[in-house]
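A single protein chain has been omitted; all remaining protein chains appear in their positions.
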Amino acid sequence: MSYLYIAYAATWLIHITYLVTVFRRYSRLKKEVEQLPRK
Amino acid sequence: MSAPSGITLVTLTKDVRLEWRSKDALNSMLFFALLVVVVFSFSFDPNAEESRVIAGGLVWVAFLFAAVVALNQTWARELRNQVLDAYRVSPAPTNALFLAKAIGNFLFVVVLEAVMTPLFIVFYKLRALGPAWQLFPVALLGTWAIVVNGTFFAAMSLRTRSREIMLPLLLFPITIPALLSMVEATTTILVGDPSTSAKFWIILLATYDVVFTTGCLALFETVLHAE
Partner (left out) sequence: MKKAFPILGLLTAVLLSYALYEALVVAPQEQTMGDVQRIFYYHVPSAWTAFLLFAINFLASVLYLVRRNPQTDKIASWVVIVLAVLTCIGGYAFRSALPKDVYPSSVATTGIAIAGLYFLLRKYFSEQGTDILALTTAEVGVVFCTVVLVTGPLWARPVWGIWWTWDIRLTSTLVLWLIYVSYLVLRRFSTSGETPVLAAALAVFGALDVPLVYFSIWFFRTQHPQPVIGGGGSIDPRMLHVLLINWLAFLCFAFLVCWSRYRLERMQRDVEETQALEALLEPGGHVR
């Protein structure tokens, strides 16, 4: 039984980790974009 | 078709001659393969029965790693002397260059295999119980499978960081069907169980070779110009 929940949790852990990396790159990029016109 | 095959022959002769004089690649390959054989032999105590089952895998892993040593330096000489730029600009068909490199590598690895096989037979007390002649098509088709893709991926890895790691990283996953076929065919022939046959594996190897030789020839020009 517990294997079932671990499997489901692992699935979402993998997906959320990936989404977090995408989001972090996105925020970093946004900061760079803000710096552009000032140059 | 005389022009492309002429170029192929010329480039091939040049490579073989250069290699014969320096014997760089051959020596490093041989020594590497020998090391692998010795290290493997420490990991298990080969009696004739067990060796036959495991030897197929060991032999091909050793040859694969040694082939990578040769493949890594395939284009190094060309890079050093800006030969690739000359090739890109010349009207010569790039496939001729690719074939020359691939056949050159093929010859080097086949020489390696010819030298190493007696050593393997001695170290692991091998004797083929099945049709031993079938080992020849397996060896030739299998070596070509590794070499043709290896030469292509070596060209692809030219401009990458960690070039020496990139080649095996790209090559190994793609060659898995060929490796599986080689290992299984060799094991089937060595073990010699009359109910099994290596024919399916040999046909699969031939198919693999046809598919990927065509793919490499079709895409090499694109890859060369993309460097």
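As written, the chain order gives the labels A and B, with residue 1 at the start of each chain.
Here is the rule we go by: a contact is a pair of C-beta atoms (placed from the backbone, for glycine too) under 8 Å apart; a residue touches a chain by one contact, two chains touch by 3 or more.
In this text the structure is predicted, and so the values were computed from the model without any measurement.
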{"item": "Displayed chains contacting the withheld chain", "value": "A, B"}
{"item": "Touch with the omitted chain, as defined above, among B:Leu126, B:Leu170 or B:Ile189", "value": "B:Leu170"}
{"item": "Those residues of subunit B which, in the complete complex, touch the missing chain", "value": "149, 156-162, 166, 169-170, 172-174, 176-178, 180-181, 184, 196, 200-201, 204, 207-208, 211-212, 215, 219, 222-223, 225-227"}
{"item": "Residue numbers in subunit A that touch the chain omitted from display", "value": "1, 3-4, 6-8, 10-11, 14-15, 18-19, 22, 25-26, 29, 32-33, 36, 39"}
